[in-house]
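In this view, the complex is presented without one of its protein chains, the others remaining in place.
Per-chain numbering from 1; labels A, B and C assigned in written order.
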């Protein structure tokens, strides 16, 4: 933004909104340097996502692997807060876009951040591999550090509901296939499986890879930085959110609460009392 | 926005965002023409709300009545989608502002629009009164039109849960007090009670005024236009939304779904099946 | 929901959240009856979207055409409110999911509803074709009705910025290709072009098809109902929203306003004045 002091008016205003993603003039739309009409029909939807986020087109197989990860996490049912919120929102009389917004909004550090944390964890180990440390040592060192200082679950492992999350082994199997064909290196799959094995050795029981760990493997193989994976999860889960919002919109419910209509909630507060004399706060 | 063709640059940019609400220069903030430091400590919070929305300061008693309506609707418990969503959002790892946003977002036509509809209904009748029609006739005519063409519930009457909503008679009582002191005319209270009586006469049972109908009476007495009352409801309910979000943030729940964690949902779709031969859609 | 009166407790709670989209048990996730691990790697991302929304898998070519429409509308630059909001939100210190939520939320009737309106318009004409009316007559009749009663622009035509939107002719060309191969009927392309021609004849100048009209053609060809197309647009535009949010997150801006930081806005309200005597509203 050099030279803003020499710019005035419209030029200064237009510079305020500069971007390297899209260029436009009347009759012209270019994404990352490509004419939009050249892209349409030539690149798949996952390839378009990749281009928009990273500035270059992926190979066809890379785009296919991205699409696989995006497709795997679309839904986890109405017990997921995001899905329940989408359905509740629809019954409150807002548009489908607003129902999706209220739902997407809650894909925060806890609901949406697990993949990001897993990929950061893998990335720390990958950096040690780059520095020459053997895989087992790098995994062990990172786990030691984790178990010493960070609380909670090892990122990417375990599921409160599924003994084995059926999505995870399938995603790793496919990653291995893509690695065998030279599309990706397979290095993040190695890291994730080494973590899984080392945790099993230490705990005496296997805590299997979950969907967040498995998609983090793919996003890592494809070179996405960790914070961007939360955005990819938003794109993916938006599909399920839309499907549930749409299904709900076909029903006649109004102001759908979390529990059946005739139920209430448990009150755990101060028992009934009278207002103090004087009028507190009027 | 006259003369934009003669403006250039910064002037054109600044004109794009014109407003009659706030004026600012370095060291100066004015709301509706008043220096902010003159307002602070001199006008109550409800009076500030009134000034911001309507451009002029209310009388002290008008502001008090506005505050009464705002205070009455702050909460209806976790069975209200807005409240449940705020609590769920907090457990997903977003900030308190985002939890409030996801919740406020669902105060749409159904959840948040009932007061607006009630005030429009009252306003139609008030217009007939202005034109000289007697109250009973105006109410009857409007109800005839409603029952002929519009479906659903008469706006402002009835509650799925409360036989009598304890907020409504108290709000009407207070409105009568303010009318007796000449702060408001009492005309909207008359209209609401006439509707209630006529519906009882026609249906053979009383369907009492609800919170939306009662706050609509007050907002109508104070001269707020119907679409703005939804905004007032957002301000009011935001208090309960914040209280529940805050209470939830003191708990350790993660990804709180609508039902107890070990419960699922009923599946009503296509029974389990195999993928078709060929690869549908790859 | 028959027989709720005979259900109690958990069964009643689980029934409250019934869905035909997803079935789950420990270790089992099924979408629309298919095991998730069978879908992963076998169906493309657009095919997964189709399955989730419509309950059945599309043909491979149908999924490809859906992906084309989704890819075409991903971005229209920072002058689009959705994109600008995403970028502003990031600089306010919220997560990428919340930035996306604030942006997606505004894809309402005006910003996001144009495709829905266009497809409804086409659908009215298609219904007349089904009833045996010739295309030109059906188009003319619908336009007459539109011009008589509905104000504003003919849905799907014209663009405030692009003389010809470069996306539209390319999308129609591709639709024709798919029709030539028997994937779709081509009927909605016929309808849209007939509307374009009739409007040109009446106005004496061509008002070309825009992106909303062109994607509506594809969604219509593929059998999506109009209200669902707004959801599809949300999925599509979410890609651009994410790309811009991500790009912005790499910058150091804080609280990015709409105009350059040193600019203000034009104030058009009450000139500076003193507070009235007495304390209005305290």
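One rule holds in what follows: a residue touches a chain if its C-beta (ideal position, glycine included) is under 8 Å from a C-beta of that chain, and two chains touch if they have at least 3 such contacts.
All values derive from a computational prediction rather than experimental measurement.
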Legend entry - Per the touch definition above, residue among C:54, C:111 or C:176 touching the missing chain: C:111
Inset, instruction - Specify the residue from the set C:101, C:157 or C:222 that touches the hidden chain. - result: C:101
Inset, instruction - Sort through B:40, B:131 or B:148 and give me the one touching the missing partner chain. - result: B:40
Legend entry - Which residue of B:163, B:182 or B:271 touches the chain not shown here: B:163
Legend entry - Contact with the hidden chain (one of B:134, B:227 or B:276): B:227
Legend entry - Touch list for subunit C against the chain that is not drawn: 8-13, 77-82, 84-85, 88-89, 91-94, 98-99, 101-103, 105-113, 160, 254-259, 261, 263-265
Inset, instruction - For the chain that got dropped from the picture, name the residues of subunit B it touches. - result: 4, 12-13, 15-17, 19-22, 24, 26-29, 31, 35-37, 39-41, 43-46, 48-49, 52-53, 64, 67-68, 70-72, 74-79, 84, 87, 95-98, 100-102, 104-109, 112, 161-167, 169-171, 174, 227-228, 230-232, 234-235, 238-240, 242-247, 249, 259-260, 263
Legend entry - Absent chain, residues of subunit A that touch it: 10, 13-25, 30, 32-35, 38-39, 42-44, 46-48, 50-51, 55, 57-60, 62-63, 94-95, 97-98, 101-102, 105, 258-260, 263-276, 278-282
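Please note the rule applied: only the chains that are shown with their structure count from here on.
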Inset, instruction - Taking all protein C-alpha atoms shown, work out their mean, then name the chain whose own C-alpha mean is nearest to it. - result: C
Legend entry - Angular offset of subunit A relative to subunit C [C-alpha, multiple of 5 degrees]: 180
Legend entry - Maximum centroid distance from subunit B, chain identifier (CA atoms): A
Inset, instruction - Let me have the rounded angstrom distance from the C-alpha centre of subunit A over to the C-alpha centre of subunit B, please. - result: 34
Legend entry - Cα-centroid distance, subunit A relative to subunit C, in whole angstrom: 22
Legend entry - Centre-of-Cα separation between subunit C and subunit B, whole angstrom: 28
Legend entry - Residues within subunit B bordering two or more other chains: 10, 13, 94, 98, 101-102, 105, 258-259, 263-265
